[in-house]
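Missing here is one protein chain; the remaining ones are kept as they sit in the complex.
Chain naming follows the written order as A and B, and within any one chain the residues start at number 1.
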Amino acid sequence: MDAAARVQTWIDERFNVGELLAPLREKTVPVHRYSQWYFLGGLTLFLFAVQLCSGVLLLLYYRPSASEAYESVQNITNHVQFGWLVRSLHSWSANLMVFCAFAHMFSVAFARAYRKPRELTWVTGMFLLFLVLGFGFSGYLLPWNTRAYFATKVGTEVAGQVPVVGHSMMVLLRGGEDVSGATLTRFFALHVAILPALAIGMVMLHLLLVQKFGTSVPVSVGNDWERNPHRRKEMKFFPNFFLRELIGWYIALGLLITLAAFFPWELGTKADPFSPAPPGIKPEWYFLAQFQTLKLIPAKVFHMDGEVLGILGFGLGGALWLGLPFIEALLGPRGARYVRVGAVFVLTYLAGMSVVGYMAR
Amino acid sequence: MGNLKATICWRLLGTVMLLASALASAQTKNVCLDCHSKLEGSLKVAAEQADVHGHKGMSCDICHGGNTQDEARAKAAGSGFRGHISREQIPELCGSCHADVNYMTRFNPSLRTDQLAQYHISVHGIQFAKGDAHVAICTDCHGAHEIRPGSDPRSLVHPLNVAQTCQRCHSDATLMKPYRIVATQFADYTDSVHHEAMVLRGDLSAPTCSTCHGSHGAVPPGAGSVANVCSTCHVLQAQFFDESPHKAVFAEGCATCHTSHRIKHPDDNFVGLAAGSACGDCHAADDESGKVAEAIHDRLHKFEVRVADARMLLARAEQSGMDVAEAQVVLGQANDALTKARVRVHTARLAKVNAELDAGLKPAAAALSAGEAAMKERAFRRKVVLVPGLAILAVVFALGFYIRELERSEAEDQKSGEQTDRKLAA
Partner (left out) sequence: MVTRALPTERPLEESTAKRIPRRAALRFLMGTIAGSVASLLYPILRYLVPPPESSLNANEALAGTVNELKPNSGKTFRFGNRPALLVRLTNGEYRSLSGVCTHLGCTVQYRPESTQIWCACHNGCYDVNGRNVSGPPPRALDNYEVQVRGQEIYVSRKRVA
């Protein structure tokens, strides 16, 4: 027996790995014309792993205090060997991960994969999306440059507009009344400890549910297969589907490295709390739609403060979207159609507003 | 008993109120303003005493005489009422207090008291003595009833407002014609770098009309060229100019090249023989001095280009994430040399200019090479990712290839399995 086989036997004699891995060996993935969309979830997970690794590397040199944060990032980018690569990789991968998370969510929404029995998979997935946005928001401040400082100021101020609890929320987020070194410390704790712990737990729950219920098939395909069983096609997860996933992951990695080298992430100028906000300050693209919406809402709508209305609207929208499977069930037989229309509307709105926000001065 | 107490209380209250109102009205009672605040046109005087004299407790009577407290005797004979004060009377009237040292010390010991004396020897004062009714008198610049201290931004003589006040007459071509003075100074001045310094950059020490021409003693006879004033701030340039051959030739001094009012920031082409240059007004390409002018221009320009190139390169490198802090300090030294060289243009000697620029060559070159090194590093980074990039590409191909082989053999196993099944079944 060669070395690999010997190691395998040693492990098998002690741990019943075979039993553990059996479901994985038998796992299959449906094959139909929408199968390509199945890759998005795994891609998001891969990018999360990239973030974990590059994040840990950055942690080795980053200093989370207002007087040293910017300089430590400058140190990483300019002095540490391949620091520029790690840093730009982390920033680009963050953006790509947010994109994939949204794409994954929308593909699930349009394929209606949240139908019974997969409602909780959808819910855990939505929580993961919120966590990803939280990662984006908290991580953005860490380089402590002008853009990040003011983006955080505006963002937390928006949070402060929520009626009743808004101010307390804002103080809790900021670690004080204003954005300061205390905010940086808090965001750092969120970004490297609290959110990762929550996210890893949520990911495991999400994957467990995916494993339990298997991969869902779009309704039209499911109906077709029921009528014509011979058309049913499945692919073994391991190795066939996984190898294909690996291709996607490697392509993403290649893309990230290219982006990191040719479009390095900017350092900006160090944040100065006393200087006025630079004109045309905008949040990152994944918050642009909401930002632009708030800008467009008139100051007063039916005697209510426009901004508060907007924020409550987002909250309500988010809550409805979170409970999508339950709402569809509540809406009765036409529920699926309404949800589809709603999904189209949400996607178009978010995409459109993001473009408008990007082009606006 | 209760009744008596109440009566006493009410009587007391009444007396207090009467006293209070008497006191109050005694302080602000001004029978002149009672009417004149309601009149229109030139007789109108604003009711609020925003005047600096008013704040010191003075009233209409200190200039106009009369009685401000008793309406019946406001303008009575014996009250000293003067009514409207004519233009010829104003300077002496103002001077009756402002030139009195003993009097002025009571109110503000640090205020000068020579304004009237200065006025008498100024060009305005001399014309005034000749009976000219059009020249400026005290009230033309300071106002009559709402006089504010010069430090008050609303004052007509606050540094930011001086030019505006002077130009009320001096921009009027018709008014200036009999004196044969041009009326373009204000327009020129507002286009100048001094005006920009004051208005845009908020530097109140920048010169305005009174800084160079004087205020009360504006242009006394025998005053030389205003150019003498330039050296108060522009010390080095004046020193170098005095050493140069131009000093003996130009009576107008600095104003010869820089003009008196429309002083702009000299650019690249101000020195040399190009169109719009100062040197080109007198010198030509074939005379010795013209050649010197050209040479100075060339050297300055070349150096400027170098510094600009280095600055741009460093900016690009910095934007790409490279660390160029030290290089920027070094570039600052090159910039210093350029500034010093520009000042030495006033010597009109190439050697002096060259000396400064030579000192700046080394830092300029160092900054440029640092910028180039940074850009090289940037290019290197783009190349270095080719290694993992190609490795990744190789993996992607290998994966595709392997999947194809795997599934092909699986399909064949499947087919042969079916064949065997059929054989067994048969």
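Everything that follows uses one rule, which is that a contact is a pair of C-beta atoms (placed from the backbone, for glycine too) under 8 Å apart; a residue touches a chain by one contact, two chains touch by 3 or more.
Model, not experiment: these values are computed from the prediction.
Remark: the omitted chain is touched by one listed residue; of A:133, A:159, A:203 or A:235 this is A:235. Among A:82, A:262, A:338 or A:358, only A:82 touches the chain left out of the display. Although one chain is not shown, part of subunit A still touches it, namely residues 28, 31, 57, 60, 67-68, 70-72, 74-75, 79-83, 85-86, 180-181, 232-236, 240, 250, 270, 273-274.
Although one chain is hidden here, its contacts on subunit B can still be listed: residues 197, 201-203, 205, 233-237, 324-326, 328-329, 332-333, 335-336, 339-340, 343, 387-388, 391-392, 394-395, 397-399, 401-402, 405-414, 416-417, 420-421, 424.
Quick note on the criterion: only the chains that are shown with their structure count from here on.
With centres set at the average Cα position, the gap from subunit A to subunit B is 52 Å. Within the complex formed with subunit B, the subunit A residues making contact are 74, 77-79, 84-85, 239-240, 243-244, 246-247, 250-251, 253-254, 257-258, 260-262, 264-267.
Put simply, subunit B touches subunit A in their complex at residues 319-323, 381-382, 384-385, 388-389, 392-393, 395-396, 399-400, 402-403, 406-407.
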